[in-house]
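Every protein chain of the complex appears in place save one, which is left out.
By letter and in written order, the chains are A, B and C; residue numbering begins at 1 in each of them.
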Amino acid sequence: MIKVGIVGGTGYTGVELLRLLANHPEAVVEVITSRSEEGISVADMYPNLRGIYDLKFSVPDVKTLSACDVVFFATPHGVAMKMAAELIDNGVKVIDLGADFRIKDLDVWSQWYGMEHTSPEMAELAVYGLPEVNRAQIKDAKLIACPGCYPTATQLAFLPLLENKLIDHRRLIADCKSGVSGGGRGAKVGMLMCEASESMMAYGVHGHRHLPEIKQGLALVAERPVHLTFVPHLTPMIRGIHSTCYGVLKDPVDHDLQRLFEERYANEPFVDVMPAGSHPQTRSVKGGNMCRISIHRPQNDDTVVVLSVIDNLVKGAAGQAIQNMNIMFGIDEASGLNVVGLMP
Amino acid sequence: MIKVGIVGGTGYTGVELLRLLANHPEAVVEVITSRSEEGISVADMYPNLRGIYDLKFSVPDVKTLSACDVVFFATPHGVAMKMAAELIDNGVKVIDLGADFRIKDLDVWSQWYGMEHTSPEMAELAVYGLPEVNRAQIKDAKLIACPGCYPTATQLAFLPLLENKLIDHRRLIADCKSGVSGGGRGAKVGMLMCEASESMMAYGVHGHRHLPEIKQGLALVAERPVHLTFVPHLTPMIRGIHSTCYGVLKDPVDHDLQRLFEERYANEPFVDVMPAGSHPQTRSVKGGNMCRISIHRPQNDDTVVVLSVIDNLVKGAAGQAIQNMNIMFGIDEASGLNVVGLMP
Amino acid sequence: MIKVGIVGGTGYTGVELLRLLANHPEAVVEVITSRSEEGISVADMYPNLRGIYDLKFSVPDVKTLSACDVVFFATPHGVAMKMAAELIDNGVKVIDLGADFRIKDLDVWSQWYGMEHTSPEMAELAVYGLPEVNRAQIKDAKLIACPGCYPTATQLAFLPLLENKLIDHRRLIADCKSGVSGGGRGAKVGMLMCEASESMMAYGVHGHRHLPEIKQGLALVAERPVHLTFVPHLTPMIRGIHSTCYGVLKDPVDHDLQRLFEERYANEPFVDVMPAGSHPQTRSVKGGNMCRISIHRPQNDDTVVVLSVIDNLVKGAAGQAIQNMNIMFGIDEASGLNVVGLMP
Partner (left out) sequence: MIKVGIVGGTGYTGVELLRLLANHPEAVVEVITSRSEEGISVADMYPNLRGIYDLKFSVPDVKTLSACDVVFFATPHGVAMKMAAELIDNGVKVIDLGADFRIKDLDVWSQWYGMEHTSPEMAELAVYGLPEVNRAQIKDAKLIACPGCYPTATQLAFLPLLENKLIDHRRLIADCKSGVSGGGRGAKVGMLMCEASESMMAYGVHGHRHLPEIKQGLALVAERPVHLTFVPHLTPMIRGIHSTCYGVLKDPVDHDLQRLFEERYANEPFVDVMPAGSHPQTRSVKGGNMCRISIHRPQNDDTVVVLSVIDNLVKGAAGQAIQNMNIMFGIDEASGLNVVGLMP
C-alpha cells in the first residue's frame, strides 16, 4: 500500500482527497495535517467521513511526513515551496495541489502571486501534472504541480486545435463558469449562500491567477505565445466548471473537428468526447474525475466553440492529483477514480 | 386609468405582468385570458396574487379585448399574429412579448420559427420595443414587438461600441447565461429542479432563435451585417441573464470606453453603467427593470469585454413591455417600474 | 413625510428596510448608520440600491438621530438598549428589530442572551409589536420590540387555537424551517453556499433564543404558561420561514377550525387564511409582508396541524417594523407594504 500524507486537510480539496482515497485499493492515508485543527478528528470536522477514517489532524512536520511514500499539499500558495525540497530529499514524492510550482517563469509567478518564490530549484524540477500532455514526465517525476481547475478544463478544450495549429493563437477566449466550491472553505461574505446563490457574476476580468498558467500551457503546445481573454464567472452551484472556449479557424475550410478530438483523446481514461451536437452538463461529472467535451462550429462560420466540463474538486484538483499519483507509482491510472457522477 | 388586457396569462411573463401592474398608478388589468384555465381565478393559480386581483381567466376574444386600451400578448409565437390586426383596427394598442413581430425579414423569421408568417403587414407596422434605441418610434407605435431577453441584454452591451464603429463587426461573441425561468412554465424534464439545479450547460450552440434577432438589431446600429457567435447557457438560478460580450477593437489605441458608455446611457432610466472595474451581479436586478453594465479591457489588449445583466422576466420581458406602454401612453416611463432588486 | 433613521444598516434587515422604504409614500430615510462602514455609500454596498439612495453610512450618534421622527434599530442585541432611552426622551419613536425589548422577564432575557439588561425601564415601556395582538397599544407606543421571525410565524399559527382554549397548552410543537438569510450577513463557514445549500439540518434543538419569546406570547393568550417544543431547521433557500405547528385538541369533537381562523384574521391586512386543504408555499410571500396560513386536522384525529409561512426578512423583520411605524403614525397600515411576492 502507498502510504499517503496530506498537508492542509481542512479545505475542500483536502476532504476530497480523503473521500477519494477512502476507496483507493492501493493507497492509505497515514498522516493528515492542519495547524489550526490539531488534535481534532477528521470525522468530527467532516461527518461524511464518520466510520471511514480514524485519523486526527496533526501539526505539519517533515519528519512525520517523511514516513509517507507521497505527500499531497492541499494548501494555499506559499506553503508547499517551503517543505517540498526536504521531503523530496527524504525520498518522498510530492504532489502540490496549490499554485507554487505551476508557472515556470518565476517573475511571472511573483507578479501574480505577490510574493517571492523561495524554491526556484523545485520549481524547475516540478512536472506540470496534466496527464493528457505530460504522462511520460509524470511517470518519473518527484514533484508534481497539479493544474488549477480552470486551466484543466480550458487546456483540454483547446489542445487538439492548437496542437494542429488550426486556430489563430491571437484570438483565444475562455469564458468559464465555476461552482462556488472553487472559492474554498474560508468564511467570506461573497461566498455566503445569501450572496452567491440565485445570482451570476463575472469576477477578476482584469486578470485572474489562472490566466498565466493557461497561457503557459497553451503556448507550449502552440509553440508560440498566445493571446487569451479569460473571464471566470461565479455560478450558483456547489461543484463544476463549464469552460466555453472560442477559437477562430485560420483556414475556414471543412475540418472534421469531431474526429480530431476523438482521436486525440481516444486513449485517455478521463476525457470523454461526446457525440457531435452534444452539450455536456457539469452534473454529469459531479463527484467524478471525467472531463466531458463537445465541439461546435456554429453556422459553419469560422468560429469554433468547444464546451468542456469537469468537477473542479476532482479532475480540477483532488482526482487529478490521485491520477498523477497512480502514474508515478506505476499502478492503474484509474485506481480509486472510477466514481460515477452523481445524477441527479 | 389605462385599461389593460393580457392574452396568455398563465406563463411566467403573464404573472410577471400581473405582479408589476398591481402597483402601476395609471393602469388596471381588466381582462386576462387563458384557453386552458378558463374560469380559474388568477389567485388560485398564483397564490402570491391572493387579495391583489379578483380576476378570472377567460377565453381570448377580440370583442372583449377591444374594450381595453392596450393588450399584451404573453404567448408563444404564432398567437399574436392572428389577433393583432383586428385589435389594432379596433383602436387597441398591442404589445407582443412573444416573437411574432421581432424580425423584419419574414423569410428569416419563417426559417427560425418553423411556420409561415400570416401577418406581413403587421410585421411591417411593428416597432421593435427597445426604448434605448427606438424611443421616438415607440411613442407613436400601434404595435410593439418586445425584444427577447438575450437580445435585450446583449444589444445594450454592444450598442455604444457598434454605434461608434469601435469594434470589428465580424468578430462579435455573446456568451450568455440565463436562469431557468427563461425556459417557461411548461412541464419539461430538462427544467425539473433535479435536472437543472446544481449544473451548468450550454444549449442551442448550433443556433438559437434569438440569434437572428440580435444580429438584426446590431446590424442596424453598425450599419452593416454583423457576424455574431451566440452561446446561451442554462444557469441554476430562477431569474437573471448575464451576457458576457466580447468585441475586438479595430484600433487598439487608448479609448475612454467607460465614459462612452456613461454618456450613451446618461439619460436612460433603466440602464445603469457601473463604475470602472465593477462586475454586476444578476441578483442586483432581481425583480427590477434595470440593466446593469460594466466595461472591461483586460490587460489593455485589443479585446473589450462588456458585462450586462438583467432580470429576464422584467427588463427581458414584462417590465420592458410596461416601459413601452408607458412611452406609448405618454406617461412617466418609469411608472410601476420602480421596483428595487431583491437582495438577498 | 416621516423622517426615518436606521441604526445598523449593513445587515440584511437593514437593507430590507431600505428596499421597502424606497417606495413608502410617507416616509423618507434621512440617516443610516454603521460604525464599520462610515463614509461608504449604501449603493456601493448594495448595488440594488444604486440610483435609489444617495445616502452614506454615518457613525451612530444620538444627536443626529434625534432629528428623525422614528429610528429603527437593525442591530444585534445589546445595542438598542444603550440608545433607546435618550432618543425617546428627545421625542423620537424607536422600533427595535433586535431582541433587546422582546422579553418582559429580564432574568429570562439575561439567561438566554448572556448579558445583563441595562435598561429595565425601557423593557417595561416597550410594546411587543405584533399588530395582530397588540394593535391598540402599538398605536400609542414610544418603543416597539419587533417580534422575531420564528415567533411571528408561530404565534400567528397558534393564536386562534389558544385564544379559544381548544388545544392542550402542554403539548405544543413548532417545527420550523428557515431560509439562510435568518442567519445574517456575517461571514460564518456554516452559512457558505457550499455548506448550507443542498442540505437540511436542525439546529439549537436544546434551546433557541426564540423559544422564551414564543412561550411568552402564547402564554399571554392562553392565560397560562405553555409547554412548547421548538425545533428550528436551516433550509436551503434564501428567504422564508415555514412553521409547522402541532396542537392536541382538548375535546376532539367536530370543530370548524377553518372558520375560526378566517374570522380571527378577517380584518388583518397581512394574514391570509388559505382555503381548506391548502398548503402555503414560502415563495408566495417572498419579498412581501403577508403571512399565509392553512389549517389541517389529518384523518380527523385529535392533532391539529397549522402551516404558516412568512418572509423572514419582511413580515419577520423589516416589513413588520414598517407596519408598526405606520400604526404608530396613524397612516394606512399597509403603506409601502403592498409588495407582491416574487413568483417565480
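Just so it is clear, a residue touches a chain if its C-beta (ideal position, glycine included) is under 8 Å from a C-beta of that chain, and two chains touch if they have at least 3 such contacts.
For clarity, every value in this text was computed on a predicted model and none was experimentally measured.
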Quick one: which of A:198, A:213, A:302 or A:333 touches the chain that's been left out?
A:198
Can you say which of C:30, C:175 or C:262 touches the chain missing from this structure?
C:175
Among A:215, A:292 or A:315, which residue is in contact with the omitted chain in the full complex?
A:292
Write down which of A:58, A:229 or A:281 is the residue touching the left-out chain.
A:281
Out of C:237, C:257, C:273 or C:321, point to the residue that touches the absent chain in the complete complex.
C:237
Note that subunit A touches the absent chain at residues 12, 15, 18-19, 22-23, 46-52, 181, 185, 198, 238-239, 272, 274, 280-281, 283-288, 290, 292, 338-344
In the whole complex, what residues of subunit B lie against the chain that is missing from view?
12, 180-181, 183, 185, 187-189, 191-198, 236, 238
Touching the absent chain: which residues on subunit C qualify?
171, 173, 175, 177, 179, 194-195, 197-203, 205-207, 227, 229-231, 233, 235-240, 242, 244, 246, 248, 277, 279-283, 286, 296, 298-299, 301, 303, 305, 307, 309, 344
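As a convention for this text, only the chains that are shown with their structure count from here on.
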Quick one: report the Å distance separating subunit B from subunit C, using the average Cα coordinate of each chain.
36
CA centroids of subunit A and subunit C: separation to the nearest Å works out as 46
Mark out which residues of subunit C touch at least two other chains, giving numbers and ranges.
12, 181, 185, 198, 238
